[in-house]
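One structure follows; several queries about it will come next.
The complex appears here without one of its protein chains, the remainder shown in place.
Labels for the chains are A and B, by order of writing; each one numbers its residues from 1.
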Amino acid sequence: MTEAWPDPAAWLILLPLAWATLAFLAGPGRGGRLAIPALAAQCALALWLAVSLAESGARLHPVGGWGAPLGIDLLADGLSAVMLLLTQAVALALAVYAQAYFADAHHRHEATWFWPLTGFLIAAMNALFLSADLFNLYVTLELLGLAAVGLVAVGGGTAQIAAALRYLLVSLIASGAYLMGVALIYGTYGTAAIASLAPLIDPTPPLATWLAAGLMVVGLMAKTALFPFHFWLPPAHGGAPAPVSALLSALVVKASFYLVLRLALGPFAPLAEMAAWLAGGLGAAAILWGSWQALRTRHIKRLVAWSTVAQLGYLFLIFPLLAADGLAMQAGVMQAVAHGLAKAALFAAAGVLMRATGRDTLDGLAGVAGRVPLTLFAFGLAGVTIMGLPPSAGFLAKWLLIDAALASGQWGWVVVIIAGGLLAAGYIFRVLRRAFLVAPEDSRFHPVPRRLEWTAFALAVASVLLGLRGAELVALLG
Amino acid sequence: MSTGLLYALAGVLLFVLGAAGAVLLAHLMRKVLAFNVMGSGAFLVLVGLAQREDVIDPVPQAMVLTGIVVAVAATALALGLARAFHARTGRTGLTEEARRD
Partner (left out) sequence: MNGLLRSAVVIVGLSLAAAMVIALLQLPSAAVHLPALVAENLAQSGVEHPVTAVLLNFRGWDTLLEVAVLLLALLTLLTLGGGKAPAPAAAVDPLLQGLARRMLPLIVLTAGYLLWAGAHRPGGAFQAGAVLAAGAVFLQLAGLLPAWTAPRRWLRLGLVLGFLVFLAVAAALLGQGALLRYPPALAGGLILLIEAGLTLSLGLILAGLFLFLTGRDA
């Protein structure tokens, strides 16, 4: 530890915890003015961390000064730095959006404890991206899960409470499975520290290790809403207020995926090959089923939520390809980042469209093109990333994925990737086509704060332009 | 067979029983109770398995204390949501709710 103070990694967890607590202390509905500068500082910290990692490689922060296996280590490497950057950037944009969104009288009641819940949510994600201890990861998973459930319920409507309840039950059973896995691992090896475990797990471990890996990964898949565990996602993400949907769909589901990837690359690498085909198969099913449902639903936000189910499928396609070379890992991370930005933009734009029309259905969109053209443009741009058209980051992700599939001769995945892109085009154009229809005589449009439109637009532009800066991101992964 | 291992084996059974209950039972209250049985099973395995050679290990004991507090928080949240759900709909389970689309 040459340069221990101040460690940006530690501050990335402490800072959101602090502002979340202070926002609670400040009272109901307060905290936005605290959160936005704090999130801007967190962006700077994440950037600083990424730059210092690029210069000097991964850095370890032994909490308490003990070091694994006695203490808990925080580990910042390229993979966690990319996820941290994505999280802070998207969260900052959405905080700016949320402040304007909740200023409206119709939505003020939803904002009562929005800011503290969001602060804890972001702290949980940052802690998860940095933790290198399986049990500590369990605590961060629970923190994240409860914060996400709280945000789903923040509107207080019956459908939202039902969605929150279903989400909570799935989340609890999933973390129970994860915890059992940790218990078996601790019992088998005597430690839960990833650094100590990695050299101990060989390709022929005892049965308990297999069971532990299975329980943990299945639990994490349920939290990521991978098909067939996706059933909780559309009502939870589709029913929440727009800034919440965006946070959950863009970031929260990626956290458990990140952990699966971390485990598959780290301690469970010797076992990963066995289950990789299953993960890939479920991913393919998710792409097809999620896209199909997005083509059928009548509600705007449900459509975007089903699109999340589909896009999460791509993340799991990388597992059968991981063994081949580093391409698949890059593809997965690029997809996580591209989808994070694009999905935040889509939900932000959907929130504007719903507010402008006062309706939540696709049929209500007629004529909206003339009223909020910037938002519709943002929806289209983010759609370009979702479909995977050049020069977007989504294109880069899918291109890398196809490259990896062809390099290992598994051309079957290529068919799924291309089919998923075509289906995505189908559901994105469902929205765009209706927006350009002539508005019926009796339709009324409501004014929308410009700030909502501009933040959605900025996120969408970022998701496209990132495709041009993909090399830097990949270089960070090392 | 040591006491620790015996606890761990009992924990395995509780865990599976609780997990099956949490998935299959319809009443929300029973689901929450089943989740607690499941969690207790995992705690028993965590403590019991680590002490299967009759050496006391404080680390999993502390982990279980942390886990219990987390479970308390989750249980309180689940009960609060279930209560709010019941007050609004008069129903005790989620299953009747059709998946609207």
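Observations
Following the convention adopted for this analysis, a residue touches a chain if its C-beta (ideal position, glycine included) is under 8 Å from a C-beta of that chain, and two chains touch if they have at least 3 such contacts.
Only a predicted model underlies this, so the values are computations on that prediction, with no experimental measurement involved.
Touching the chain that is not shown, out of A:200, A:389 or A:477: A:200 (per the contact rule at the top). Across A:53, A:123 or A:163, the residue that sits in touch with the chain not pictured is A:123. Mapped onto chain A, the interface with the missing chain covers residues 1, 4-7, 10, 14, 17-18, 21, 24-25, 27-28, 61-66, 69-72, 74, 109, 112-113, 116-117, 120, 123-124, 127, 135-136, 139-140, 142-143, 146-147, 149-150, 153-154, 156, 161, 184, 187-191, 196, 200, 206-208, 210-211.
Mapped onto chain B, the interface with the missing chain covers residues 5, 8-9, 12-13, 15-17, 19-20, 23-24, 49-50, 52-53, 55-59, 61-63, 65-66, 69-70, 72-74, 76-77, 79-81, 83-84, 87-88.
Quick note on the criterion: only the chains that are shown with their structure count from here on.
Per-chain Cα centroids separate chain A from chain B by 27 Å. Residues 135, 138-139, 142, 146, 149-150, 153, 158-159, 161-162, 164-166, 168-169, 172-173, 176-177, 179-180, 182-184, 186-188, 190, 192, 231, 234-235, 293, 296-299, 302 of chain A touch chain B in their complex.
Looking at the complex, you find that chain B touches chain A at residues 8, 11, 15, 18-19, 22-23, 28, 31, 35, 38-39, 41-43, 45-46, 49-50, 52, 59-60, 63, 66-67, 70, 73-74, 77-78, 81-82, 84-85, 88-89, 94, 97, 99-101.
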